[in-house]
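Pasting in a structure now, in structure tokens, and then I'll have a few things to ask.
Note that this complex is displayed minus one protein chain, with the remaining chains in position.
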């Protein structure tokens, strides 16, 4: 049954929402210390962990291996910045309209991190996981998806042709560092399968190697979407710092507006 | 004059908004490469820079020194996570209500990163900059602020008493690593001035050392607010990953609702 | 092919995004007038149309009939407010954390208007449209959905049992005012079908009659989601006005936090 309004009856004993023991494993603040994932934030973590290592600890409960750390840094760097993206444009216009709220403009930018712009890494992870679990051959999968009128996640890019340099670099470094496992192999095979199914090579974009490497390194599925969001937040903060110093938000809005004709 | 609606007249030659050459210095995507801050993303930056180093490059245009890198990591780790904060609570409720939009829930959480919760680092930076520029003695400033009925930014904390362990740790590491300059000295003197002005010691919270260290290491003022926002995004992603696996958002909403009585 | 980053190549002739003539039919500001949907805002619309009539004009390009106006008002009133909902809780916490940004807190609240809380009206509209188009009997559809392990949209409510008083009132007024057509009849039949399929009556919640009446009155499908969002914005503004005068946001956050135990 759909539950459109999860308000509780007054005094109801049973809370709304999926059941679950009301527990968090992340952190707790005390008057004299902050405990994070069972560790003392000030005495143990601050000054010892890098932000990337800490992000891994926060997200998974464990400190990364050196290899996990290396690739987490690599993937965050790979996906953070890509020019004057629509999300950066929207965020800069929002800051121009409300200059006092940097976090409001960041939020506006993050709201564009949807499936069209950043969400395909998660779809890629699902596909790779399914291929591996079912033993489906990548070229068979590509043909089936094409026959169904679908699109194979992780392929095609409006700017990068014939290759997405970031995707190639991730694959190369995964090979060099011994991080390329079954999912990376499936990603590579999928490229051939897609070329066969569509009758021409398609650009493998950055989302597929991100998903493949994260899966091969044992990251939980939740990281696949978290990595692009954290990365793009860094990019948004850079664009908004520039916007504060050197505003172009309203100028871009003016060009956008002028491109559209009003017809009653 | 206030300009409530910066729409442009059709065909207007002069764009609305602060003047400025329409330039960005951050990045540009080309078919075969992505250039970021004058560097090749795939060939030069990916696999070489950590995410923290890249964040510094994105934000400032320059790669950090090792000391800047160390303290940027330290400060990001210091401010990221602090228990089941109101922003984490709001984000978890939002994900419970709209489970398909991780980025929507992150945005909702970031919207709470306002002056009450995260914004004081920027106020601290302003105060320290002003003290340094004018040569005002910190205890004089503290007395004046108190006399005006104001609050000295960077002092007081609802949980941490008598000391904020994160603030102390930052000060200690700044000393050990030779990163404590004039702004850190002003922050320390301000603690004494505040104790004198208010007749009792007040907790120096994490915001003041963050601001002081960033200023002493030559970070531009824009980083002072960007650091907490990026840090808290990592924390939000961790809470939302946990919420996906182990939902408590609606349960928390139920407890929140039950705490309030309706009286017509 | 998926296009994760719709940036344009520099100087590219073909814009990214779905094709379409770059036209808007909504409005245009001129130095001496504002034209909205072919009408003069100041001289014709202001003071003549109610906000509800104007909302209809904005959304559809046409002024509503008196019956459409009556039911648009009715449905907006029906869905706007429902107690201390999770979205209101999240918005109040956000305002407490960033008191200067009323619009930021409204945005945080709207971000919770997802499928669990407000989105089922759109699913209901899809189901009713499909039933009508295919001639599928409602009880057959209900049995099929149940057999597939799904949930019939528009049924079940955590608070309202056995009836949702708002749903019943909408159905009654639709009947009285001659607005109950085929979609309302399908909604009523679906209630019986659901009771048969699940072996017991389930609460028809407010989403199903909202969708049915909008469809019967000829509203385009886009209104089905727009109505709850506009309605809830009014509710959020009321809660946030109260929060400004009489803050309970952090108190609710405290109760929410206390309900969850930290376990490393």
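Letters A, B and C name the chains as they come in the text, with residue numbers starting at 1 for each one.
Here is the rule we go by: a residue touches a chain if its C-beta (ideal position, glycine included) is under 8 Å from a C-beta of that chain, and two chains touch if they have at least 3 such contacts.
This one's a predicted model, so the numbers in the text were calculated from it and none came from an experiment.
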Contact with the hidden chain (one of A:117, A:173, A:190 or A:227): A:117
For chain B, residues in touch with the removed chain: 1-9, 16, 22-28, 35, 37-38, 82-86, 98, 100-101, 103-104, 107, 116-118, 120, 123, 151-159, 202, 205-207, 259-264
Missing-chain contacts mapped onto chain C: 6-8, 10-12, 15-18, 20-34, 36, 41-43, 45-47, 49-52, 54-55, 58-59, 70, 72-74, 76-78, 80-84, 96-97, 101-104, 106-108, 110-111, 113-114, 118, 159-161, 163, 165-166, 168-170, 173, 220, 222-223, 225-226, 229-231, 233-235, 237-242, 244-251, 253-255, 257-258
Residue numbers in chain A that touch the chain omitted from display: 5, 7, 9-10, 28-31, 83-87, 89-91, 93-94, 96-101, 104-105, 107-108, 111-117, 119, 248-253, 255-260, 262
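What we mean here is this: only the chains that are shown with their structure count from here on.
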Self-contact between copies chain B and chain C, residue sets same or different by half: same
Most distant chain from chain C by Cα centroid: B
Separation of chain A from chain B, taking each centre as the mean of its C-alpha atoms, in whole Å: 22
Computed distance of Cα centres, chain C from chain A, in Å: 28
Centroid spacing, where centroids are CA-atom means, of chain B and chain C in whole angstrom: 35
Sequence positions of chain C contacting 2 or more other chains: 5, 7, 9, 28, 83-86, 98, 100-101, 104, 107, 116-117, 259-260, 262
